[in-house]
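Each chain you see keeps its place in the complex, though not every chain is here.
For reference, chains read A, B and C in written order, and residue numbers begin at 1 within each chain.
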Amino acid sequence: MIMANGFAAPGILPDILLRAAPTGVMALGATFVIATGGIDLSVGTGLSLAAVMTAFFLGGDFLNLPLALGLLLALLFGGLVGLANGLNISFLGLPPFIATLGMMLVARGLALVISDTRPMKIENPDFRVLSTTTTIPGIPNAAVIFIVLAIIAAVILNKTLLGRYALAIGSNEEATRLSGVNVKFWKTIVYVTAGIFMAAGAVLYAARTGVVQPAEGLGMELNVIAAVVIGGTSLAGGRANILGTLVGALLMQTLITGLQMMQVNQSWQFVVTGVIVLAAVFADNVRRNRARAI
Amino acid sequence: MSKLLELKNVSKTFPGVKALQGVNLDLMSGEVLGLCGENGAGKSTLMKILTGIYTPDPGAEIWLQGTQVEVHDVNHARSLGLSIIHQELNMVPDLTVAQNLYIGRPGSHRRGFINDAALNKRAGELFDRLGMHLDPKALIRDLSVARQQMVEIARALSYDSRILVMDEPTAALTVAETDALFGMIRDFVTPETGLIYISHRMPEIEEITDRVSVLRDGQYVGTVTTKEVEIREIISMMVGREVSGDARPRTEVTSDEVVLKVENLSTKKLLEDINFEVRHGEVLGFAGLMGAGRTELARCVFGADPRQSGTISVHGKEIAIRGASDAVRAGIGYLSEDRKTFGLLLDQDIKANTVMAAMRDFSIGGFVLDGKIRTVGTEYSELLKVKTPSVNQLLGKLSGGNQQKVVIAKWLVRNCDVLIFDEPTRGIDVGAKEEIYELIEQLSAQGKAIIVISSELPEVLRVAHRIAVMAQGRITGILDNADATQENIMELATVGKPRMEGSAA
Amino acid sequence: TSTPGGTPAPSETKPATSAPAESTPPAESTLPADGEIPKGDGTQTIYLVSKGFQHRFWQAVKEGAEQAGAEYGYKVEFVGPPSEKDVTIQLDQLETALATKPAAIGLAALDTAAATDVLDRISAANIPLVAFDSGVDSDAPITTVQTDNYAAAQEAAKHMAELIGNKGTVGLVCHDVTSQTGKQRCDGFQDWMKDNAPDVKLLEPLVAGSVDEATNAAKSLINSTPDISGVYGTNEAAATGAVQASIEVNKAGLQVVGFDSGEIQMSAIRDGKQAGAITQSPVKMGYETVTAAIKAINGMELPKIIDSGFAWYDKSNIDDPEIAANLYE
């Protein structure tokens, strides 16, 4: 049945990658936050805000900056949102859930205020190239960018101080502090990193259609977190897995796309998705316990 | 005397580790049986099998008073009259002392409703009976490790158990509390009951046990009657060699250069006007009773807790310490007395823990050097004889003593000028203890300024050139090693405090 | 495009100005007469991508569509994103629709500019496209079956002004200010008042997507504005909330004007607790969309716009068959 609907047709994986790219890229960043035992609820509306800012920097009706500068500013802006989260958490001592919940509301409002609740257009053809256009035959650029960012994230997590400290903080924050690590600083950096990845996700999102909807991101935060957790990163912190996050994001998207293609009734799609999310994480638990027992 | 308990052919395999192999053990009624062995010998594992926390490999048999039983879980163990004080504290920090005492116990509620006033009253009566001074209404999280340990002991004694296991109950206790505990143990043992006592402190083994069983590398070595053998012999059964009992430091301080100087240090909570200095190559010991403030002093110097006034200078230069990272940057290392909470990343591996305080030396431009980390991790676990299949083992899977060694390794790798060891040999076996003393000696010979906080007087006398004694947040005296004896230290430690005071809240 | 105040006549048959030739499949030899709709064999699918599916309105559209499908022998697949903010999800659904190679696609675009890429590919695949509910900024759709939300909102404003005697303070509860529909229903009301009733003061619109939120929002408006004389809600949830709030506060003379229908609005209108509301013709919209698609599949000519219309209803005409057909509880 799936076959018949062209679901397994060649090019389906690139298509899934394309669809999953915005959420997936945000999930890469969120993996660091979750590795510290934190959580980031602001990525959903943060995506809207970052996309609105991208349109503000690049859109013909607005600043109309050169592409490279505009993209740089967009990423910087994402980092700034992350910085605000990081400072609220590290220095004001707010629990990550609350700090990022507050930011979720603030970002939602600001996106609407800045866009004046209107869709914003980015006509710049070079910008649009970042999404569906293919440079490598058969693979949309967004898919390539997603993979490249996943590799970068994996290197940061496994091979840099940032990754090590994120895991250490998630494992035992107090012990890490007493080892002389500047926990506040590194935690802040983790949220900044998540913010930058969020902005990268926002850029891919905006590039797909060239039109930014200021209210679309709300709710994406749960998909982002689900992708990370399905990928095997523990919400308790201390363990993280970028490849897992990539797989988690693709799994979620495949599921959604598959159900659409199989023309499952939409109400049932929610039920099926819910059950499969539960089953996937359960199967992963079982697999891991078995691996541990060997 | 009849056999109260018999364990036959107990084996336990963890992934990559054979913790126990065919161990036999028996406990007579009316006796205190010592259980000795090096770190990682399998003592805790054996006791966890006995009390239903681990399932043994097939083939194991547990016999209680002549009937074979299978212990399913903690409650089942308890209903069989088996209870245990674990090596690691198992308290619920957000509940009160009384709530912890009675949690999970039948009779602590009426149809699901709990009467805290009644629980407090019962707890108070229990403490009175045991001669403990604890406030039933205090939150566990506000108690020092030692006080929490007292609560654990009270809890274990309050069960009407036939067999009680104590896994290193005195690791956090000082001499006075240990004596009190021994009194309780003697009251507990009747012709119907028996007690298994695990400790690395040989004098305690000598004092309280009737017989001693020894494990080595997960295997049963033998059992001796305590009165009939010398402690030396038990130790050699454990380690397979003799360990010397030299009691005093073998190095001398040659330099006059002051490395660490603390002046007029006070905190809101406890410390008052603390002044001391540690010289190049010197080991300064800190002795005192539970709650004297030694840990608080160490944490304060290290920047882990805020101070109210006072200055801290390293190499003559006053340093502004606002947090632990400032202290580490200034060259101060601190090994906490509570390794689980403050020292370890339990779900990270040995090598990651080993280099945690010195990550900057293991990275270039923000990228970590995994090869170097592995090499150094391996080097230090060999140096400290950490018992593990590999440096990739997670810390949570090491025995208590081996975990302690990894924390020590962390500060050795960091190579600080000032090292503060708070109870460095807590939970470490006699053989390894001596190794750590030698290590401290080597470090002082290299010119490091070292503070050793210990509740074991022989240990302080063994390693410290000078000994500062604290009582109630003040330094009541500083003795040269040559002038120090257990007696005069105790005298200073109890200045103005003739007996253990006990209002916790 | 529509005549406010009345249910417009079905498909005005203005000939399509530029039906894209390449997107029309080769004409069958037996071309049926104009207006007569050829029956399918029940194997072909018409895929409708709407703006939502959870709301009663879209369910009514779906019903109409399925009705037409059953009548003429076509399978109808009807999907929509969870909310009217989910442009990307809708886009994915459109892609999925394209991938299943249906006989025709119907689209109620949340954002027309966003969909251009896919629309091009739909044209390239020679699949006829029918827009419904709102227009698509492109030549791709062969025809558009729509309600003019802006005009409908103006109609609501006109009635509100009448009800309050062209003066007083009026509060707005808008269901959404980011979707095109939401905006038009808010803007049309505000603009008409500004232009035609200068003595009517409009309060800052509050946004509420659910009945519960709308009730609270409307209640806040009423409580904070002693001289308030009317409240307008822009969809079923917003209007229902406004009615509920006015019942809870029980303020004499307060006029509530709503949109769409639903149990609470209908009984409130019957009881006189609500003045009236605008209804669209969702069932008709669905039905017309599918029949237009069938005509397109068969290469028949279609007008550029098919107006599915809207109507004002109140106590007086709520039971007229023409109105009642479009109301749902």
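Assorted remarks:
Methods note: a contact is a pair of C-beta atoms (placed from the backbone, for glycine too) under 8 Å apart; a residue touches a chain by one contact, two chains touch by 3 or more.
Quick caveat, the model's predicted, so the values are computed rather than measured.
Beyond the single copies displayed, the complex in its entirety has a chain composition of A x2, B x1, C x1.
Basically, only the chains that are shown with their structure count from here on.
Chain contacts in this assembly form an open path, with each chain touching only its neighbours along a single line.
Farthest from chain C in terms of Cα centroid separation is B. Chain centres defined as mean CA positions place A nearest to the mean of all protein CA atoms. With each centre defined as the average position of its C-alpha atoms, the distance from chain A to chain C rounds to 34 Å.
Between the Cα centres of chain A and chain B there is a gap of 44 Å. Chain geometry summary: the mean Cα position of chain B and that of chain C are 73 Å apart.
For chain A, no residue reaches two or more other chains under the stated contact definition.
By the touch criterion given at the top, residues 159-162, 164-165, 167-168, 171-172, 174-183, 238-239, 292-294 of chain A touch chain B in their complex. Of all residues in chain A, those touching chain C in their complex are 5-6, 9, 15, 19, 22, 112, 117, 119, 121, 132, 205, 208-211, 213-216, 218, 256-257, 260-261, 263, 266. Residue ranges of chain B in contact with chain A, taken from their complex: 15, 302, 304, 323-325, 327-329, 333-334, 336, 341-348, 352, 356-357, 359-360, 363, 366-368, 370, 410, 414.
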